[in-house]
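Below is the structure I would like to discuss, written out as C-alpha cells.
The complex appears here minus one protein chain, its other protein chains still in place.
And then chain A:
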Amino acid sequence: MSVENAPVVDVDEAAIPVEKKMYYRFESNDKKEFRVSELAIQQSETLNRLVEAMGYTSEDVENKPAIAIENIDGKTLKLVFQWCEHHKGEAIPVDDGSVPKIVEIPEFDAKLMDIDNGLLFKLIWAADYLNIVQLLNVSCKKVANMAQGKTPAQLRRVYLLPSDEEDEAAKRAAQEAQDPRAREVEEEFEERKRQGGNSFF
C-alpha cells in the first residue's frame, strides 16, 4: 500500500470512505481532525490506554468532541496515523538487546519519512510522546543513518552539535546569567590586578 493510500481519514478532506468498524476521532493542535481505526491505535501505547480508559462506544465517538492531542500538529499527526494504519495488527517489537540495534526501514516507511528534517524531528517527538515503538525505531534509524561514514567534524555540522569550546562558553554564559554580579566582580578583580593591587578585599 502506498503512503498516499494509507487509510487515515482527515475529516477536513473526508475523501476516503470510513470502514464499518470501531474508529476514533483525534484532533491536532491546529484543529485538524482524523479518524483512526481501533486496530491502528494499538500501535500507540499512549493512545491505546487513553481510549481504553475513556471506554467510548461508536455513538460516543460521533457525539462527543474529538480527542485532542495538543502538542502535535496536523501535518505530523497525519504521518503518524498513516503509519499506524499501514502497520495495524503488527506485533509491537521487543528490544532484543543487540548493539547496534538491527532495524530495517520498510519501503513504505522510507517513503513516509521522505520529508525534511524539521518534520522528521516532529515525527520522532510524536512517536516518542505517543509511544509508538516501531515508528520510533525506524525514524531514529533514519537519523542514525545520517552519521554513516562521517568524520567528527562533519557530524557536528549534520547534527548541529556544539563543540567542547562552545559548550564551555554556553556554560559560562549560563552561570553569568544566573549571577550577574559574578561578571562585575571578575572585571573588578582583573582591574585591580592590572593596577598592581595584591588584595581584593
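By definition in this document, a contact is a pair of C-beta atoms (placed from the backbone, for glycine too) under 8 Å apart; a residue touches a chain by one contact, two chains touch by 3 or more; residues count from 1.
The criterion applied here is as follows: contacts and distances are computed from a predicted model.
A single chain of the complex does not appear, and UniProt lists its protein name as "F-box domain-containing protein", one of "F-box domain-containing protein", "S1 motif domain-containing protein", "Exosome complex component RRP45" or "McKusick-Kaufman/Bardet-Biedl syndromes putative chaperonin-like".
Remark: the omitted chain is touched by one listed residue; of A:65, A:89 or A:152 this is A:152. Residues of chain A in touch with the missing chain: 97, 99-101, 103, 116-117, 120-121, 124-125, 127-129, 136-137, 139-141, 143-144, 146-153, 155-164, 167.
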